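Below are the structure tokens for one structure; questions will follow.
For this view, one protein chain was removed and the others were kept in their places.
The block that comes next holds subunit A.
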Amino acid sequence: MTVSQFPDPKSGAVTIRFSDVSKHFPPDVVALNDVSFDVRAGEVVVLLGHSGSGKSTLLRQVDGLQRASSGTVSVLGADVGSMRGARARALRRRVGFVFQQFELVGGLTVLENVCTGALGRLRGPRLGLLSYPRSVRREALGQLERVGLAAQAFQRADTLSGGQQQRAAVARALVQRPEILLADEPVASLDPESAAQVMRLIREISVEQGLTVLCSLHQLDLALSWGDRIIGLRSGEVVLDAPSVGLSRESAMEVYTQPAMRSVLTAAG
């Protein structure tokens, strides 16, 4: 397991830097508009915003799954936009990604799914659980234990409940030995109890391993309770960037209201 320092979030090295990043989709969708922010090692940053505000698009820029139209995204000291092929893959290896719909391969066992997290550092295609080296399988089982799913290791992934699948997906990301963990609405499809469980897991892992976390959410309460810092997005623009400690519900709520609406609300309130 990679040994990471435990930097103080305020002074840690910058791991993710967005500088004036815009993303356009033809013909006229502006998904991100001049977004700039830094994330430091070990921070847990929550992206908050309506659906359609650009959260997923932003996260995909970090992993190089999509490229910005303008501006630069640098991750772990490298410019993501300029990376292609093997170099882009090498970066992705260092960045774990957890998705809203878990995205496990349903027909495979849970353990094999978790093993696929190691593909980035293995050479060649893998068919079947036994094609992964024992060391990888052992590590994967270890991560499954970490997320409390060792007992389900040999079940088919699609036999798990939603919360279990998402924890397995976290284990898969951890097998990558990532330095950054991205999570795109990881609990939006879960019941409140499983949601809290998954968020707690992500939080704990971040603290244990000094992992930088960038996680999008659309529920304010979850954002306030699990993030160190909240970045609010509205129509692709950053409208809030503040530590969650001391942030009032009301000021965070403004992320959700239209400027026009806000004046109405202020007048009414």
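Definition applied: a contact is a pair of C-beta atoms (placed from the backbone, for glycine too) under 8 Å apart; a residue touches a chain by one contact, two chains touch by 3 or more; residues count from 1.
Note that in this section contacts and distances are computed from a predicted model.
> Looking at what's absent rather than what's present, what does UniProt name the missing chain, "NADH-quinone oxidoreductase", "Carbon monoxide dehydrogenase", "Phosphonate transport system permease protein" or "Aspartyl/glutamyl-tRNA(Asn/Gln) amidotransferase subunit B"?
Missing chain, per its UniProt entry: "Phosphonate transport system permease protein".
> Of A:A13, A:V105 or A:V207, which residue touches the hidden chain?
A:V105
> Which residue from A:T15, A:N33 or A:S56 sits in contact with the chain not drawn here?
Among A:T15, A:N33 or A:S56, only A:S56 touches the chain that is not shown.
> From the list A:L119, A:A196, A:V239 or A:M253, which touches the chain that is not on show?
For the chain that is not drawn, the touching residue is A:L119.
> In the complete complex, the non-displayed chain touches which residues of subunit A?
25-26, 29, 51, 56-57, 60, 63, 65-66, 89-97, 99-101, 103-109, 116-122, 124-127, 129-130, 134, 137-138, 141, 145, 150-156, 158-161, 169, 172-173, 176, 189
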